[in-house]
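I have a structure I would like to understand better, so I am pasting it below and will then ask my questions one at a time.
Removed: one protein chain of the complex. Kept in place: all other protein chains.
Let's look at subunit A:
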(Lines give C-alpha, C1' and ligand atoms only; values in the text may rest on other atoms or scores of the structure.)
Protein backbone atom coordinates (compact mmCIF):
# COMPACT_ATOMS: atom_id res chain seq x y z
CA UNK A 1 0.00 0.00 0.00
CA UNK A 2 1.24 3.53 0.71
CA UNK A 3 4.81 3.85 1.84
CA UNK A 4 3.80 6.34 4.51
CA UNK A 5 1.79 3.93 6.61
CA UNK A 6 4.66 1.57 7.31
CA UNK A 7 2.96 -1.21 9.17
CA UNK A 8 5.04 -4.16 10.19
CA UNK A 9 4.46 -6.87 7.55
CA UNK A 10 4.81 -9.66 10.08
CA UNK A 11 1.72 -8.58 11.95
CA UNK A 12 -1.78 -9.83 11.41
CA UNK A 13 -4.08 -7.46 9.56
CA UNK A 14 -7.67 -7.31 10.80
CA UNK A 15 -8.98 -7.40 7.26
CA UNK A 16 -7.04 -10.54 6.53
CA UNK A 17 -8.38 -12.30 9.56
CA UNK A 18 -11.96 -11.55 8.59
CA UNK A 19 -11.24 -12.58 5.04
CA UNK A 20 -9.93 -15.93 6.20
CA UNK A 21 -13.13 -16.41 8.09
CA UNK A 22 -15.29 -16.31 4.99
CA UNK A 23 -17.12 -19.62 4.74
CA UNK A 24 -16.81 -20.45 8.39
CA UNK A 25 -18.71 -19.60 11.53
CA UNK A 26 -18.30 -16.17 12.97
CA UNK A 27 -19.62 -14.61 16.12
CA UNK A 28 -20.33 -10.90 15.96
CA UNK A 29 -20.68 -8.76 19.06
CA UNK A 30 -22.63 -5.54 18.70
CA UNK A 31 -22.24 -2.35 20.68
CA UNK A 32 -25.43 -3.20 22.48
CA UNK A 33 -26.12 -6.49 24.28
CA UNK A 34 -26.77 -8.33 21.09
CA UNK A 35 -24.71 -10.97 19.40
CA UNK A 36 -25.02 -12.68 16.07
CA UNK A 37 -23.64 -16.09 15.17
CA UNK A 38 -23.62 -17.31 11.61
CA UNK A 39 -21.64 -18.38 8.61
CA UNK A 40 -19.83 -15.50 7.05
CA UNK A 41 -20.54 -15.17 3.37
CA UNK A 42 -18.79 -11.90 2.80
CA UNK A 43 -18.29 -8.32 3.78
CA UNK A 44 -18.10 -5.09 1.89
CA UNK A 45 -15.97 -2.01 1.97
CA UNK A 46 -14.34 -2.26 5.36
CA UNK A 47 -13.33 1.37 5.38
CA UNK A 48 -16.20 2.88 7.21
CA UNK A 49 -18.92 0.34 7.77
CA UNK A 50 -18.29 -3.27 6.82
CA UNK A 51 -21.75 -4.59 6.38
CA UNK A 52 -21.63 -8.33 6.63
CA UNK A 53 -23.64 -11.03 4.96
CA UNK A 54 -24.33 -14.07 7.09
CA UNK A 55 -26.17 -17.32 6.75
CA UNK A 56 -27.89 -19.68 9.18
CA UNK A 57 -27.97 -16.97 11.75
CA UNK A 58 -28.80 -17.12 15.42
CA UNK A 59 -29.39 -13.91 17.27
CA UNK A 60 -28.62 -13.67 20.99
CA UNK A 61 -29.86 -11.08 23.40
CA UNK A 62 -27.56 -11.09 26.41
CA UNK A 63 -29.49 -9.35 29.14
CA UNK A 64 -32.93 -10.96 28.95
CA UNK A 65 -31.04 -14.26 29.05
CA UNK A 66 -31.01 -16.74 26.25
CA UNK A 67 -31.37 -16.77 22.55
CA UNK A 68 -33.93 -14.77 20.78
CA UNK A 69 -34.48 -15.61 17.15
CA UNK A 70 -33.00 -18.14 14.79
CA UNK A 71 -33.00 -16.86 11.26
CA UNK A 72 -32.12 -18.96 8.30
CA UNK A 73 -31.35 -17.87 4.78
CA UNK A 74 -29.22 -14.83 4.63
CA UNK A 75 -29.01 -11.56 6.40
CA UNK A 76 -27.25 -8.35 5.71
CA UNK A 77 -25.89 -7.00 8.94
CA UNK A 78 -25.34 -3.28 9.20
CA UNK A 79 -21.74 -2.67 10.11
CA UNK A 80 -22.58 0.47 12.06
CA UNK A 81 -23.03 -1.31 15.36
CA UNK A 82 -20.43 -4.03 15.13
CA UNK A 83 -17.93 -3.93 17.96
CA UNK A 84 -16.10 -7.24 17.78
CA UNK A 85 -15.83 -10.20 15.45
CA UNK A 86 -14.83 -13.61 16.72
CA UNK A 87 -13.90 -16.03 13.95
CA UNK A 88 -15.11 -19.53 14.66
CA UNK A 89 -16.98 -18.35 17.72
CA UNK A 90 -20.15 -20.08 18.73
CA UNK A 91 -21.61 -17.29 20.80
CA UNK A 92 -22.66 -17.23 24.40
CA UNK A 93 -23.30 -20.65 25.85
CA UNK A 94 -26.78 -20.74 27.27
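Note that in this section contacts are C-beta pairs under 8 Å (C-beta built on N, C-alpha and C of every residue); 3 or more make two chains touch, one makes a residue touch a chain; residues count from 1.
The rule we apply is simple: contacts and distances are computed from a predicted model.
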Quiz prompt | Undisplayed chain, where the name is taken from the UniProt record, one of "ATP synthase F(0) complex subunit e, mitochondrial", "Phospholipid/glycerol acyltransferase domain-containing protein", "U6 snRNA-associated Sm-like protein LSm7" or "Dihydrolipoyl dehydrogenase" | solution = "U6 snRNA-associated Sm-like protein LSm7"
Practice problem: Over the whole complex, note the residues of subunit A touching the chain we left out. | Solution: 2, 4-5, 7-8, 11-18, 29-33, 46-50, 62, 79-80, 82-89, 92
